[in-house]
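The other protein chains are all here in position, but one chain of the complex has been omitted.
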Amino acid sequence: MSYRIEGATGTWEIVVGLEVHAQVISHAKLFSGASATYGGEPNMHVSLIDAGFPGMLPVINAECVAQAVRTGLGLNATIHLESRFDRKNYFYADLPQGYQISQFAHPIVGEGKVLVELSDGTEREIGITRLHLEQDAGKSLHDQDPTRSFIDLNRAGVALMEIVSEPDIRSPEEAGAYLRKLRQILRYIGTCDGNMEEGSMRADVNVSVRKAGEPFRTRCEIKNVNSIRFVMQSIEVEAQRQVEIWEAGGTVDQETRLFDHARGETRSLRSKEDAHDYRYFPDPDLLPLVIEREWVDALRAALPELPEAKRSRLEAQYGVSRYESGVLAAEQTVADFYEQVAKASDPKLAVNWMLGDFFAALNRTGKSIEESPVNASGLSELLALIKDSTINGKIAKEVLEDMFETGESASAIVERKGLRQVTDTGAIESAIRDILAANADKLAEYKSGKDKLFGFFVGQTMKAMKGKGNPALVNELLGKILAE
Amino acid sequence: MRDMTLAAAREALAKREISAVELVDHHISTIEKLDGDINAFITTTPDQARLAAKAADEQLAKGEGGLLCGIPLGVKDLFCTDGTRTTAGSNILRHFVPPYESTVTANLLKQDAVFLGKLNLDEFAMGSTNLTSAFGSVTNPWKRAGDDKKLVPGGSSGGSAAAVASGMVLGATGTDTGGSIRQPASFCGITGVKPTYGRCSRFGTIAFASSLDQAGPMARTLEDCALMLEAMAGFDPKDSTSVDLAVPRYVDALERGVKGLKVGIPEEYRSEDLPAEIQALWEQGIAWLRDAGAETVKVSLPHTKYGLPTYYIAALAEASSNLARYDGVRFGERVPADSLDMMYEATRHAGFGEEVRRRILMGTYVLSSGYYDAYYLRAQKIRTLIQRDFLSAFEKVDVLLTPTAPSAAFAHDEKPTDPVQVYLNDVFTVPASLAGVPALSLPAGLDSKGLPLGLQLIGRYFEEETLFAAGRVMEKAAGFTHRPALFAGSAA
């Protein structure tokens, strides 16, 4: 499992920490009453507070605080009942106030941890250093005009949670698994939609390399990487770059870098002379943020079941495997769907069908579970038909396909197409006898010891019965007749 | 009409002895006569004022109207006024027209006050002379006996103080960060109140130093200030530092008297540098209060001498950050340039005057990497000690009495060239600002050259009423009826 880079001077280990910016789900912005909705006409979701007009003052949005606390609880982290907003001072075109209001010295959430699972089934714990609230900046558009950049402040002031991990990550795969797990938790709790394409989750990736047993070496920060795949790629190429520098006798400079995925390389974003001096100090427009223990407890009590707890429960309650619980609990909607089907039909049958034909059909039609033309009760009905022997499994696959196409119920399709399983022993026996008569040569071979032909007779019988014969009865009667 | 207080005008309006239109017209013509010499106004709004006066008269005729119905006021040009240019006395906001109204001015408009225009100030309220405005300096309406030199009105609310003193308005809004209401009130022979921090909303008022800025009234008398403060003050959910506390009727406190009141005389405010006349006036003030039944007690505020440097670090650090938004992008003036950073640098160099640039640099320095602890954090800790000084003094006494400023108004060309010497003007006013406690200045007498001198009363948090009561005793005893050389009608 361990990820190593073999260099000329020896084996290198990589050390990675992630700072994830997650956009908080809320109606209004962190410090103003403007809409926090993504998109919209340029500069439409902007209050004079967001635009930093003279005399405008921030007031904290309670829901954004609640979302940060819920997330902290989901990360098994310490909640700080008193936290504070500081100003991070710097000039930039899309930073209207000339400072970002952020929690620097006293974040609302302290240390926590996240359990990640790797492809080989092993699990690792990644430490969370802190989670703090801050406001987003606006957006600069650089390709609209030959001499000017355009500024849209719709995002300016939207609440972000910055979630900082410990430098506990040791491979690109772990980084990917951590991000997927983090996104899963955020989506479960409903505090961030985790949509990296729309920028509602972005990662700053801190990478360094070292030889076994060494203390940390200098790290570089790769800014604003916007997909899990790019995070994994950027770690790979950045670690490789650093190894090459060290091995050539150079030193890695602590700097901010950019990942260019088209070229598959990272490059320096700003020179050292430009090093920022953010002049943090407590925002005098805001009081310290004080929350009550009881409020935190109420938020905790109202939290939904989290991924790990849900997996354990699914395993205990329905007897699904560890692997199956992982797939089912990936999304709450999938787990909910499964539980409805499992309760209405049979848990084992339900998991086999969902992870098999049902997901395959969704994949084929390019639909999410929310958009599925077959809902939980529809699938349950189909499985019930299997369970009570109305149809057999093979016919059921055909019925499911039909359900996806027509949206009709399983029983309607079975009736329309006459797919009911034949359990009349007389009809089955007569079908068997017809097949044996038509294949006298094969029957002779069977009798002389070629046992394998049993399956051939079953297949031929089923075919003659258009697949509707009850497979158990066909087997049983065929055995009896052959033994005559 | 030309020597009427705000309170007297209210009564005359209510009795329909005068109309609001007459009252406003009189003040507009006074502005036309005097402001060429004084330069208290950056912007006048006579047409709007006449319309508002007409509306006020209609209300008054029906026996209706708010607390300040038909009263002509001036607004320090630091309060944003919807649709009326608001400059902060700076080139960078020379053409800025806010699409919003500050809470304090909105509160005054709710009480049907009439605004005559926007009053001059030190640029971004940074100064105590009013010589740093991009719209020209303000001249104090007072003159030294036998001397025609132009004197400073004090600052930063110097335009407000000069406009009130000369009778161009019946009252004006001011803001006080380290003495900017009290010191110009003292220099111009009027009354000014800096309420408790959090009493008046800061929403829509251009920030200098957020943790210190407080709006307050400036007018001829305590009664006038009490009426204005009642209208200006109040809880504002849009300002997180605003305090949710009912606003009393301050006028009801005026005649409470001082019997049994304990008045503290801070030892540390005595100094050998203090001019004898000011020392004598201070003694006079003590005697007035004692004669009226107060007990005077010596108290110690041991950290007083650290007030000024503490103030400058805290205020300038905040200012350097508050003024970062003036970058030529969303509002204000821009100096075009080829790159973003060159545009910022050119815009901010041209847009800000010398003193503002100096203060921004100073504030940036004390927050910069490696200096935060040594300067900013240390200053905030000393602020705690200064606050504790006041809290323990107020365990023993109800109010404190001090001089307002260490000098009377000085001439434009007598301003020291050393910035530190200029900062010393605020030595008596800054400690109350640092602690956030309320304070007022009232005119107590004239110096030997005929210039007004003020005394300062400092009170407990939210006990402005006690200040009004104690101040009223002194106001009566002082009987300050002197009027400046430039006064409504007299300069014709």
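Every chain is named by a letter (A and B) in the order it is written, and numbering of its residues begins at 1.
Simple rule for what comes next: contacts are C-beta pairs under 8 Å (C-beta built on N, C-alpha and C of every residue); 3 or more make two chains touch, one makes a residue touch a chain.
The rule we apply is simple: contacts and distances are computed from a predicted model.
A chain of the complex is left out here; the name its UniProt entry carries, from "Aspartate carbamoyltransferase regulatory subunit", "Aspartyl/glutamyl-tRNA(Asn/Gln) amidotransferase subunit C", "Dihydroorotase" or "Large ribosomal subunit protein bL17", is "Aspartyl/glutamyl-tRNA(Asn/Gln) amidotransferase subunit C".
Only one of the listed residues, B:A49, B:V193, B:V251 or B:A435, touches the absent chain: B:A435.
Annotation: of B:L121, B:I360, B:A405 or B:V430, B:I360 touches the absent chain (contact as defined above). Touching the missing chain, out of A:G10, A:G33, A:G356 or A:G479, is residue A:G33. Of the listed positions B:T45, B:T191, B:T205 or B:T310, the one in contact with the omitted chain in the full complex is B:T310. Per the touch definition above, the residue from A:E198, A:E214, A:D253 or A:D277 contacting the chain not shown is A:D277. The omitted chain makes contact with just one of the residues B:F41, B:F96, B:F187 or B:F428: B:F96. For chain B, the residues touching the chain absent from view are 95-97, 99-100, 196-198, 211, 237, 240-244, 303, 305-306, 309-310, 312-313, 320, 324, 327-334, 336-346, 348-349, 352, 357-358, 360-362, 364-365, 368, 375, 377-385, 387, 418-420, 434-436, 461-462. Seen from chain A, the chain kept out of the figure touches residues 26-28, 32-35, 41-49, 51, 59-65, 84, 91, 93, 140-142, 144-153, 277, 279, 282, 284, 287-290.
Criterion: only the chains that are shown with their structure count from here on.
Each chain gets a centre from the mean of its Cα atoms; for chain A and chain B, those two points are 58 Å apart.
The residues of chain B lying in touch with chain A in their complex are 79-80, 86, 88, 93, 96, 98-100, 102, 202-207, 209-211, 237-241, 317-318, 320-321, 323-325, 327, 329-331, 340-341, 344, 364, 367-369, 372, 376.
Listing the residues of chain A that touch chain B in their complex gives 48, 51-60, 87, 89, 91, 93, 96-99, 149, 151, 277, 279-281, 284-287.
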